[in-house]
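Here it is, the structure, as structure tokens.
Only one protein chain is missing from this complex, and each of the others stays in its spot.
Residue numbering begins at 1 within each chain, and the chains themselves are lettered A, B and C in the order written.
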Amino acid sequence: MALMTAKEYIDSLRKLKTRVYLFGKPVENWVDDPIIRPSINCVAMTYALAQNPEYEDLMTATSNLTGRKINRFTHLHQSTDDLIKKVKMQRLLGQKTGSCFQRCVGMDAFNAVYSTTYEIDEKYGTHYFENFKKFLIYVQDNDLVVDGAMTDPKGDRSKAPHAQEDPDLYLHVVERRPDGIVVCGAKAHQTGTINSHWHLFMPTVAMREEDKDWAISFACPSDAEGMYMIYGRQSCDTRKLENGAIDVGNAKFGGQEALVVLDHVFIPNEYIFLNGETEFAGMLVERFAGYHRQSYGGCKVGVGDVVIGAAALAAEYNGAEKASHIKDKLIEMTHLNETLYSCGIACSAEGAKTKAGNYQIDLLLANVCKQNVTRFPYEIVRLAEDIAGGLMVTMPSEADFGSPTVVGRNGETIGDVCNKYFAARPGVPVEHRQRVLRLLENLCLGAAAVGYRTESLHGAGSPQAQRIMIARQSDLPAKKKLAKVIAGIPDED
Amino acid sequence: MALMTAKEYIDSLRKLKTRVYLFGKPVENWVDDPIIRPSINCVAMTYALAQNPEYEDLMTATSNLTGRKINRFTHLHQSTDDLIKKVKMQRLLGQKTGSCFQRCVGMDAFNAVYSTTYEIDEKYGTHYFENFKKFLIYVQDNDLVVDGAMTDPKGDRSKAPHAQEDPDLYLHVVERRPDGIVVCGAKAHQTGTINSHWHLFMPTVAMREEDKDWAISFACPSDAEGMYMIYGRQSCDTRKLENGAIDVGNAKFGGQEALVVLDHVFIPNEYIFLNGETEFAGMLVERFAGYHRQSYGGCKVGVGDVVIGAAALAAEYNGAEKASHIKDKLIEMTHLNETLYSCGIACSAEGAKTKAGNYQIDLLLANVCKQNVTRFPYEIVRLAEDIAGGLMVTMPSEADFGSPTVVGRNGETIGDVCNKYFAARPGVPVEHRQRVLRLLENLCLGAAAVGYRTESLHGAGSPQAQRIMIARQSDLPAKKKLAKVIAGIPDED
Amino acid sequence: MALMTAKEYIDSLRKLKTRVYLFGKPVENWVDDPIIRPSINCVAMTYALAQNPEYEDLMTATSNLTGRKINRFTHLHQSTDDLIKKVKMQRLLGQKTGSCFQRCVGMDAFNAVYSTTYEIDEKYGTHYFENFKKFLIYVQDNDLVVDGAMTDPKGDRSKAPHAQEDPDLYLHVVERRPDGIVVCGAKAHQTGTINSHWHLFMPTVAMREEDKDWAISFACPSDAEGMYMIYGRQSCDTRKLENGAIDVGNAKFGGQEALVVLDHVFIPNEYIFLNGETEFAGMLVERFAGYHRQSYGGCKVGVGDVVIGAAALAAEYNGAEKASHIKDKLIEMTHLNETLYSCGIACSAEGAKTKAGNYQIDLLLANVCKQNVTRFPYEIVRLAEDIAGGLMVTMPSEADFGSPTVVGRNGETIGDVCNKYFAARPGVPVEHRQRVLRLLENLCLGAAAVGYRTESLHGAGSPQAQRIMIARQSDLPAKKKLAKVIAGIPDED
Partner (left out) sequence: MALMTAKEYIDSLRKLKTRVYLFGKPVENWVDDPIIRPSINCVAMTYALAQNPEYEDLMTATSNLTGRKINRFTHLHQSTDDLIKKVKMQRLLGQKTGSCFQRCVGMDAFNAVYSTTYEIDEKYGTHYFENFKKFLIYVQDNDLVVDGAMTDPKGDRSKAPHAQEDPDLYLHVVERRPDGIVVCGAKAHQTGTINSHWHLFMPTVAMREEDKDWAISFACPSDAEGMYMIYGRQSCDTRKLENGAIDVGNAKFGGQEALVVLDHVFIPNEYIFLNGETEFAGMLVERFAGYHRQSYGGCKVGVGDVVIGAAALAAEYNGAEKASHIKDKLIEMTHLNETLYSCGIACSAEGAKTKAGNYQIDLLLANVCKQNVTRFPYEIVRLAEDIAGGLMVTMPSEADFGSPTVVGRNGETIGDVCNKYFAARPGVPVEHRQRVLRLLENLCLGAAAVGYRTESLHGAGSPQAQRIMIARQSDLPAKKKLAKVIAGIPDED
């Protein structure tokens, strides 16, 4: 089966009966909804670029399961080179969309579930690995988008899943049948979930024996009976409803987060990949998180490239691009952005083969990568705002720039006045200045800031989660030993 | 005449025929416009608190011109203690509004124009100082809001005012009459300008002989013939139109920036405070900027208190407030915020008397203050987002939380589902969690972020402007001499 | 009695029978020991500048106890103005010595003991306040240096004083007699202790009932029977023994730290200021620490001025002072240094009267001050090393520059070759370049780095100690309330 085109992908969504709620109401034709559509365009880009021969090497791969050419987003990494290409593909997509393109969570889930199910089967003689391979071949062959769904609502953070007052606050099994299970619960902050064909659910924390019913992983389609999504709102989301193309900042692309609810959803046995083997919940979380922390060393770097380019353009339009402090700030932004990229590349280059045969990133370096992602985009944004100037947040609306309302003594319209007073560098159309500043507003404070800033903090785990992993991986005893040898302290251990 | 109450202030605005344009159209009843009103409420708070005996010492002062009790926002600082109280008043207002309350620019302009006009008259025998005193007595007695208007659109940044293709890109005199002058031009990014009764215009750069017609300072009322304002849009501005009270984050207060256009406005002689004495343009800019850079060590600290409080509250509602890393982040936020405050206090305590008799801040320390303000609020915001968690930017809308649309198998509405899955710490109403996260969104990415972040960068001059002043004030030769003495290097100079 | 001159001070030390040990041996004529002498010169500067009419206002004060003119280092602060002058005096001395001048600990101890003894007496009817006043009048009248001694060795950090295996690890009473007490123990890291005439001992932690014998404060002279000091070594200390004036970096001034041991020292009742009133140990620690954290906003700023001046000089000698990145680094250094100063000034300006009548700094801001001191000097040093260039740490020795040993084909000596190849900007004697780089080495890595870096971290309490105080003083509940009001959350408390 061939790779889908962008158009085929969008059409495929229309065939799904996905239930979507927005601003308190059902959205019937959600594919064409102006709030939602930019996020679909973003995912569509993962199809469009795979059709482009220029990007074939990055965007496609050969399936180790079927030998067929597949979209890299459905690939099981077969080498460190594959891991590096993943990062480069993500940077490319960040560059092309200036947004979160949402398809990474699925890819990261595939690779984590693949190697973990192998190890569960090894221990318990279960058949999760075979289940999963069949499922993944179907995904690869049909070039589907799959949401990797991990984050439960969690309720009282001080209590384990089984100890919550409301058991649904972690996704769990409410009924076991011979042919499958019935599950209840929800996943919050789900990136691109509405734009997905299928969903791959995983637990969100390490678990103990008592959490048996919460230790589940499975796949189900977007329009499974009992499943629905409630759209999350973003900064400046309703600018998309204003019928303009400028104030929205990025008229074509955007991210998406939603609450996914599973209200007594039936899951057939063949789509189950973990079911009560509690001690593997932690491994699955750690591996998925590891891959996803690597991802941020690619996608956010691509968005960073757009921020840097936009800031440089704003400086040019302002006529300030030769000032030494402006040049220095652009260097600093580049330096920080490429440091993130270096971390993404390094944890890939240092990857290793799992028992199942696919490749995993270096866990320490992937956590270091993500930890930097929780910091540098904020500084990059600050520098971008510095370069852009205050007009980014004080400029009149697109409607003003185009308004025919007369205000001046000589018949000048509001539009005339805006164009007169916001002209900067001679020769640059004011609209271009408007556009680049609105793009920067979008990235620094608007809808894209949700992805570039807050998601950089909390996506794939909050900063403290990485610090815990760094502590675990840092092997302090070995480092103490190095110091002892040099200091001449005998090693008593 | 008594100090106005908040209500009297708002009523007084209705009497003005201020011309306001928003989204390409005139706004007739702008005082009650939902986009504009929160910014008026903010200014009104400067009146309300002055009526409160608890704050009398901070909010009011005794005029050195009339001996009458006045609002401190119209006061000429008579001591370093006055300068310190100014900062404390600003912190208080930041705490009460979580926004930019707009009335500082006028206060800072009063003090800068007062001392500068004195020195112009001293040199040229002009009567600007008397003009200004009369104007200020009127302002004090009527308890008016005056916009201190400095920033010209500037056009081509590489050219002086007189060398611009369009002479209007800096405000200038187009006609000189026996009874006054006619001026053309505009001021951009004007904070609170629509909410002001009068405007005090000043040049925005140091000038040379050829810029004579651009070296002007004067006062005029908001509804002067030929004057009008075009509203600037802010992140998430239209949430105020949604008829809710939660998603808007801060339902009552907000900031305001606008483009003020002067289209052949006539200014009578008595309101002119600078008219062609080009060498004093720089002094006026430097003094105004100095006061205004001090201001940020008060107002932004007050907003910072709200950010810290909201983050602490979010942590409490999430059930995470006892985690050591959360406590440590709150300490860091407090540390940074109090460092800003220290700078505001220090440049005040080190203030000195001008020739005219009012007090000026320490110029070096005021620039150091503002330079820190271009950095720390960004880190405070980052830490607040860290503590808040991703829900701040992925939460469904207020409409969802209140929606009666049935979605669940057992008749649960969207509202039920949202309230079920976004419950965190037992006992905390989900709405409280919603409210505090929306307030944080407002401060970190929304309308208030315009004031707390971008304005912290660019208000009162961009970071590089402060660095130039720091260089000028740092007296490197004296420091080199200290080093020479200690290093045993003879001083040849 | 008149203020002592620097010479009189040095002579006064000779009269003391202070027991000093260095490199494992007693030092008889320690006043002229080349390792120790620079630290004495530093203290002497506090006398010399007090004789200089130019600095009289900063260096001297009028005693509130006697009405006599005294050295400000022995003064009880009578106003916020006094607190500000203290900081300025410290900056001045830092500028003149580029080192730690050691006399602040006594001043800070005086002010803390004065107000605390007042409150102990108030509660217990003891006479510590009178005891202390008498002692302080003696100190003021004789213009003495008094070491404020706080830090005990502490042993096992997880145990209270009374629970240590060796009770001497915290200074304590071993015998109570009618006429006084006998004490045993030690104080570590004592700045300037050898150069002091008397010592004012205080507890180092808050205490509980069981620590009664450890809750003591008293004064005793340097040559008390049973007391002796073991000198601590500093980076590059033995360069002072090399008989040169260049490689040592700062030939005249330096700091001093020592271990002070009290081996059954008898303390007469009249010199006792706390004796078992355990609950006041914490107050004394907190007040002393508060004053001392303020101090660092003065003294380290003065040393910072020397670092900045030396870096600027190095850039000038290298011919690089006009490069925009060099100028920018000097601005950054100045900005950081003045931020520290602002904190020092602010906690002084916000000071308040104690029950005893002297003035105390604002505790929150003093801790914020010190917290910044644990960070910024490190960045200032990094920037100084950046500007200086690598030669600072790779330059041949002073002996090489002066060596007559012939090495070249044409009879060039080692000295010739060094002077040939280390010439930079034409016209600048190579020796001047040598001197300024060695001064920078001294400040960045050498003996002065002990004071400018490590002491900035740990002096007056380690960073975490300040964070705990910031947390305690930050009043989060009040800040949460601010957020609640704005977010529209009812206040249930």
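Observations
In the analysis below, contacts are C-beta pairs under 8 Å (C-beta built on N, C-alpha and C of every residue); 3 or more make two chains touch, one makes a residue touch a chain.
Nothing here was measured: the structure is a model prediction, and the numbers come from that model.
When the full complex is taken into account, the listed residue touching the unshown chain is C:263, out of C:11, C:175, C:223 or C:263. Within the set C:40, C:418 or C:486, the residue that contacts the chain not displayed is C:418. Which of C:26, C:357 or C:477 touches the hidden chain is settled by the complete complex: it is C:26. Summary of contacts with the chain left out: across A:193, A:250 or A:419, the touching residue is A:250. Only one of C:33, C:82, C:338 or C:385 touches the absent chain when the whole complex is considered: C:385. Counting over the whole complex, chain B has residues 324-325, 328 touching the chain that is not drawn. Where chain A meets the omitted chain, the residues involved are 84, 95-98, 245-246, 249-253, 305-306, 308-310, 312-313, 316, 327-328, 330-331, 334-335, 338-339, 341-350, 364-365, 368-369, 371-372, 432, 435-436, 438-439, 467, 470-471, 474, 476, 478-489. Mapped onto chain C, contacts with the missing chain fall at residues 19, 21-26, 153-158, 165-166, 168-169, 186, 188-189, 226, 228, 230-236, 238-239, 242, 247, 257-259, 261, 263-264, 318-320, 323, 325, 374-375, 378-379, 381-382, 385-386, 389-397, 399-400, 402-403, 405, 407-409, 412, 414-415, 417-418, 420-426, 441, 444-446, 449-450, 453-455, 457-459, 462-464, 467.
To be clear about the criterion, only the chains that are shown with their structure count from here on.
Farthest from chain C in terms of Cα centroid separation is A.
Between the Cα centres of chain B and chain C there is a gap of 40 Å.
Centres computed as Cα averages put chain A at a distance of 37 Å from chain B. For this pair, chain A with chain C, the centres built from the Cα atoms lie 52 Å apart. Multi-chain contact residues of chain A (touching two or more other chains): 325.
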